[in-house]
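And then subunit A:
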Amino acid sequence: MRAIVDQWPVLLREGVAGYLKGFLSPTLVEVLVTAAVIALLLTFSAVTVMILVWLERKIIGRIQDRYGPNRAGRYGSLQLIADTIKLLSKEDIVPAAGDRWVFYLAPIVVVLPALLIYAVIPFGRGMILTDLNVGILYVLAISSLTTVGILMAGWASNNKYSLLGAMRAAAQIVSYEIPMVLSIIGVVLIAGSLSTVAIVDAQERVPFVVLQPLGFLLFFVAAIAEANRTPFDLVEAESEIVAGYHTEYSGMRFALFFLAEYMNTFAIAALGATLFLGGWQWGILPPYVWFFLKSYALVFVLLWIRGTLPRLRVDQLMGLAWKVMIPLALANVFATAAGISLWQRLFGA
Partner candidate 1 sequence: MEVAPESPTLESKTDRVTVNLGPQHPSTHGVFRLVLTLEGETVVDADAVVGYLHRGTEKLAEEGTYQQNVAYTDRLDYLSGMLNNFAYTLAVEKVDGMQIPERAEYLRVIAGEMSRIASHMVFVGTFAADLGTYFTPLMYTFREREAILDLLEMLCGARLTFSYYRVGGVAADAPPGWVDRCKALMERLPAKIDEYEALLTENEIVLARTKGVGILEPGTAVSYGVTGPTLRASGVRYDVRRAKPYSIYPTLDFEIPTATTGDCFDRYMVRVREMRQSVRIVQQALERMPKGDFAIALPRNYRVRPGAAYASVESSRGELGFYIVSDGRIAPYRCFIRAPSFINLGVLRQMTVGWKVADAVAILGSLDIVMGEVDR
Partner candidate 2 sequence: MSWNSPASPLNPCGEADPILEQLRGALPGAFMTKVEGEQVAVRVQRERLLEVCRFLKGMPGLEFDLLVAETAVDWVDWLDVVYLLRSTTRRHDLAFTVQVSRDDAVVPSVYPVWGAANWLEREISDLMGIQFSNHPDPRRILTWDEFEGHPLRKDFGLGADRDVAYNQVPPGYKKVGEE
């Protein structure tokens, strides 16, 4: 009974695959099943964005002593649908002198990495699209692609302020990648593997946030900067003078940028939960429930920070990354390595 509750998605997949193998070739079945899982993941990410947007508006509303949307549907649940319909009906403006194909492609290049990260996140025991044995490397590499998309958007807008904003955003993301990578190295050293499944399995007895508190903190702060959330959101700040890279975008293209932001938000929360909080570990509740609880807890902290803190100035932001976080992250890596080697010496493998 317990196994069914905990493992029903895996059982379903195995069951369907097994049934189809009866009359189709195995490779075709594999392709079909994987395609189905991909479709499920895409739907899941779309639904997550909807939930996240609703959650953000309600939570920030409550932090600000007001209700948040509560007209469109019960508790404002249909608000995002109303907004989407509005965005779809907007005129599609393309800058006349801009680079048209780059302009069209830029939002897609920004959204894709956010979607691709979901491929290696374990939602439960065995519930992962593909267990790459270089999962973490894949995640870090993919998330750098966003920079390309941002630069494309800034360039194609044919607006010098958009370009400046895009370059600032690119500089910010690139600067904060380094502490993020370094903070994850500590986790990888302890788990002994780059695979996300192996990392979650290694947290069976104790989650890594206990063993790597500094690493968790650094990862969290760097991830907020990666996702362009407050207090690092000067690229989309209204009170900043230099326009953001998405100023010239309207309608659905504009929506794609924000889709990307929310997908990124959930992706980093899910990553944080996977790497540091134990993923789907711990008993009593089914694993995927644990996963969502932990991810949404981190999402809540992100929203809480957004509702409370002001924004850093661009030079203070860079100073924080290069002068504070990278030295701390390096120190963390060395301390972790020293600690592991000491442990091995004292207690054997």
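Candidate entries met the following condition: all candidates are chains of the complex that A comes from, given by their letters.
Just so it is clear, a contact is a pair of C-beta atoms (placed from the backbone, for glycine too) under 8 Å apart; a residue touches a chain by one contact, two chains touch by 3 or more; residues count from 1.
These numbers come from a predicted model, not from an experiment.
A.B. asks: Pick the one that touches subunit A in this complex: which of 1 or 2 is it?
C.D. replies: 1
A.B. asks: Where on subunit A does candidate 1 make contact in their complex?
C.D. replies: Touching candidate 1: residues 60, 63-66, 160-161, 230-231, 233-234, 237-242, 306-316 of subunit A.
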